[in-house]
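Encoded as structure tokens, here's the structure I'll be asking about.
One protein chain omitted, others in place.
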Amino acid sequence: MSTKKLRVGVIGCGAIGREHIHRLMTVVPSATVVAVYDYFEEAAQKVAAAYEGIAVFPSGEAIIESEAVDAVLVATTDDTHAGYVMHCLDNEKYVFCEKPLALTAPECEAMLAKEKAIGKRLIQVGFNRRFDVGYREMKQAIKEGEIGEPLMIHSAHRNISQAPGFETDYAITRVAIHEIDITRWLLEEEYEEVQVLTVKQSRRTTGDWLNPQLVMFKTVTGQRVDVEVQTDGAYAYDIQCQVVGEDGTLNLPDPAKVWKRTNQSFSYSLTDHWAKRFIESYDTEFNEWAESVVADQLVGPSAWDGYVSCVVSDALILSRKTGVPEKIKLVEKADIY
Amino acid sequence: MSTKKLRVGVIGCGAIGREHIHRLMTVVPSATVVAVYDYFEEAAQKVAAAYEGIAVFPSGEAIIESEAVDAVLVATTDDTHAGYVMHCLDNEKYVFCEKPLALTAPECEAMLAKEKAIGKRLIQVGFNRRFDVGYREMKQAIKEGEIGEPLMIHSAHRNISQAPGFETDYAITRVAIHEIDITRWLLEEEYEEVQVLTVKQSRRTTGDWLNPQLVMFKTVTGQRVDVEVQTDGAYAYDIQCQVVGEDGTLNLPDPAKVWKRTNQSFSYSLTDHWAKRFIESYDTEFNEWAESVVADQLVGPSAWDGYVSCVVSDALILSRKTGVPEKIKLVEKADIY
Amino acid sequence: MSTKKLRVGVIGCGAIGREHIHRLMTVVPSATVVAVYDYFEEAAQKVAAAYEGIAVFPSGEAIIESEAVDAVLVATTDDTHAGYVMHCLDNEKYVFCEKPLALTAPECEAMLAKEKAIGKRLIQVGFNRRFDVGYREMKQAIKEGEIGEPLMIHSAHRNISQAPGFETDYAITRVAIHEIDITRWLLEEEYEEVQVLTVKQSRRTTGDWLNPQLVMFKTVTGQRVDVEVQTDGAYAYDIQCQVVGEDGTLNLPDPAKVWKRTNQSFSYSLTDHWAKRFIESYDTEFNEWAESVVADQLVGPSAWDGYVSCVVSDALILSRKTGVPEKIKLVEKADIY
Partner (left out) sequence: MSTKKLRVGVIGCGAIGREHIHRLMTVVPSATVVAVYDYFEEAAQKVAAAYEGIAVFPSGEAIIESEAVDAVLVATTDDTHAGYVMHCLDNEKYVFCEKPLALTAPECEAMLAKEKAIGKRLIQVGFNRRFDVGYREMKQAIKEGEIGEPLMIHSAHRNISQAPGFETDYAITRVAIHEIDITRWLLEEEYEEVQVLTVKQSRRTTGDWLNPQLVMFKTVTGQRVDVEVQTDGAYAYDIQCQVVGEDGTLNLPDPAKVWKRTNQSFSYSLTDHWAKRFIESYDTEFNEWAESVVADQLVGPSAWDGYVSCVVSDALILSRKTGVPEKIKLVEKADIY
């Protein structure tokens, strides 16, 4: 084991930021947090007081520019992601950015151009599902040919509740975005066209957004993907994914919970929250990120992946309004991806 | 138990006809076969020789018109169904017709008009899945409100092989027709529009038809249904159906097969043929049909159901050519249905 | 199909007798009931009135001796089984006897001697589980070597309730007797010693019998079997059987019931009654019995099987009192078994 740890600066000390800081300090042996900044200075001060060796910085830019910081973690509000990430690129510093990478596709394109000019990847985007053991086992099985060529994916994203202020588009940009990414990753194909189909609405929705929605993808080789998106009132937090190949199917398994036989039924419990379902994937995500930065060779989700998810989200939201499938048009993909 | 049995005349002594005759003679106590006809007289003679009390008739029409026959079973080639069924209606005789009820929607419409004029149902169509215990348990659970209002169905029809001469359209008219019917029956809704989506093709297909196809239904209340149709080369004969409601989901279970733990895996076998999967549903189908005819009150799949499946099949085939969803337009539904 | 049906006379028209008569008349095409007798004549009259072609006889002996009867079904109270069966043997007539074959081992031994003298099997005992598809699939898998040599069986027999008058010994003679037989049949071994172990008692027991009990078998080759016997208050009627071999295990699967996802759990229902669990095995049992009698070659559970279950039951009941394992001593097995 190397005794030199990756020195991470964290911009944003809200709930998700604090969780990642705790993770970096306790379960990521190859990294340590040395700098924090938050719009609310008190939040940053609290974090610094809770751990040894963390300094509060006056701005995110100061963290990015500091020689005492090897890599940056951006965990601020969505609208500030692009600015911080670009500043990291300007300083040729590694940056881990929570999804979304940016609010618009042009912002992502600027990052792609910049990384291409630099000649290597510096950005990793927080698509944590790629680090989930179940999805990884599925991808491994596909690669080993266990189901032949993949032809379709049937998937579902079912949530019990949403934070206040939820809107119809968030079902794409904050919920289905996970399926936008993980499906591409499983199939190793880009999308040709995508569509949102309206569906009979659930009376369990607590706000005025559309719920559920049915999302459809078609890849450039003709693979079809259907994603049921329930954002509110579902029976559990339940993520289902079935890859259908020529020779068989693969399903994400349910998490292992005690099998019960009571009251004339067999049962086991399902989780009620994404944090319980995917907690381990975050640990793996940051361990692998830190190790890849130390090795100076990023392997996790890239700026390209963040860009594609942005383009696809836009097309899906447009499709819901036009009522027809929308084509996906991507810029040229650089060799570094 | 009544000592008077329903006297059935069977038109068509091919494989499916013989199987139904055997069923009526051995596991349907309230019915007995008394008359048979086949285009190849030898086939009819063989059947008559194998059982007591079965007479060979010179034509299907002779069976239909005979006072010794209470009800008719039509198990001939698809193109002759409509003619025999209409002749039964002309003679006001109960008739069980294997699917499809007719080759064209107008033929079905003529039957609907005739039954309406007679004032009661005489036709039952052979949609056997409605008699499967799994589908029935699902429908019962829906009716009891276990999943709230149904919003979507995800289903799959996967076959290992097809008889020679199979064509792309048969994936609708002979395969997905089961899902066309069972979905309407589960949801108790008609379709508003339907579509066939092209999908990346399986290299396991042994002929030159399209395989797989992805079929989509939208009901008049906006429920969405996706049906994956694999007609050849699948890993098993596997029928999957998941009804998604506001409060939960229901899945057709796998048939009960021995659970094995060997070679570092848990496994159980899946069936390779529809006959193994649905054999019991046929027994129930004919028992209930015979009892309902004896009671002079049909309750099984009606001419209306046969008509709708014909209209929907036509629309799906058209949709595959137009590339867009096709609307479903139905004639007025009579009170008798 | 043969047009000649096996003419069956039924002694005993109680609940189980009537059920078997209905089965023989409706789902067993190769047999028909022609004669019935019951201690309460009215019960026999009712049965005769319900079907065509059934005559009421003045006694069980009259049925056995009648030339109009090809085979006899004994469905009377346990204490009369031995007498009727011996009378059948005296008349060299096939007889199907519900379990137990007799109340005592010496009575069974007399039957064995008689059948040996006759030189062929005439008796079949009603161990219906041998006709269950699940157990048959397990036996087939064992024979095909899927788990290597069987070494152990872990099984459980769990009941929700018992009829009034239930006693501790009945947990062996009426409940675990199924496991006594099916285990021998699966392993194709006789027992060397057996034991009942006392267990902490369930407060759900509605009477004053011991519940649960833990039953242990050891076969002559050293295979060990544990049978958990819950006779009252269990969560369901649930039969579990796991055969452990050198190379794997086999489990009886749960019956196929709809898979539900509701209220943060996955679940499916379990049955509450043996009749729902094993109904199909009875149909198969009588079909195969009738066909084997017509073929003049019995293949189902024999007098030897009935004898062994009687000896083992006695030893288990003794073991509960002595507190130690009891040896199983069997008479010589004739070649006809």
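Chains here go by letter, A, B and C, matching the order in which they are written, and residues are numbered from 1 within each.
In this text, a contact is a pair of C-beta atoms (placed from the backbone, for glycine too) under 8 Å apart; a residue touches a chain by one contact, two chains touch by 3 or more.
The structure presented is a predicted model; accordingly, all values stated were derived computationally and were not measured.
Asker: Could you tell me which displayed chains border the chain that was left out of the figure?
Answerer: Looking at the entire complex, the absent chain's contacts are A, B, C.
Asker: Quick one: which of B:Leu103, B:Leu270, B:Val294 or B:Ala334 touches the chain that's been left out?
Answerer: Of the candidates B:Leu103, B:Leu270, B:Val294 or B:Ala334, B:Leu270 is in touch with the missing chain.
Asker: I'm checking contacts with the chain that's been left out. Which of C:Met152, C:Ala256, C:Ile279 or C:Leu318 qualifies?
Answerer: Only one of C:Met152, C:Ala256, C:Ile279 or C:Leu318 touches the chain omitted from view, namely C:Met152.
Asker: Pick out which of C:Tyr51, C:Tyr235, C:Trp289 or C:Tyr307 touches the chain that's been left out of the picture.
Answerer: Candidates C:Tyr51, C:Tyr235, C:Trp289 or C:Tyr307; residue touching the omitted chain: C:Tyr235.
Asker: Which candidate, A:Met25, A:Met86 or A:Ala236, sits in contact with the chain we can't see?
Answerer: A:Met25
Asker: Thinking of the whole complex, not just what is shown, which of C:Val244, C:Val258 or C:Leu316 touches the missing chain?
Answerer: C:Val244
Asker: Name, in rising order, the residues on chain C that touch the hidden chain in the full complex.
Answerer: 148-149, 151-152, 154, 156, 197-204, 212, 214, 216, 218-219, 221-224, 226, 228, 230, 233, 235, 244, 246-249
Asker: Considering the entire assembly, which residues of chain A contact the chain that has been omitted?
Answerer: 1, 3, 22, 25-27, 29, 50-52, 133-134, 137-138, 141, 146-147, 247-263, 268
Asker: Tell me where the left-out chain touches chain B, residue by residue.
Answerer: With respect to the unshown chain, the touching residues of chain B are 235-236, 238, 254, 261-272.
Assume only the chains that are shown with their structure count from here on.
Asker: Sort the other chains by how far their Cα centres are from that of chain C and give me the top one.
Answerer: The chain lying farthest from chain C is A.
Asker: So the centre of each chain is just the mean of its C-alpha atoms; given that, what is the distance between chain A and chain B in Å?
Answerer: 45
Asker: Show the residues in chain B shared as contacts by 2 or more other chains, in ascending order.
Answerer: 247-249
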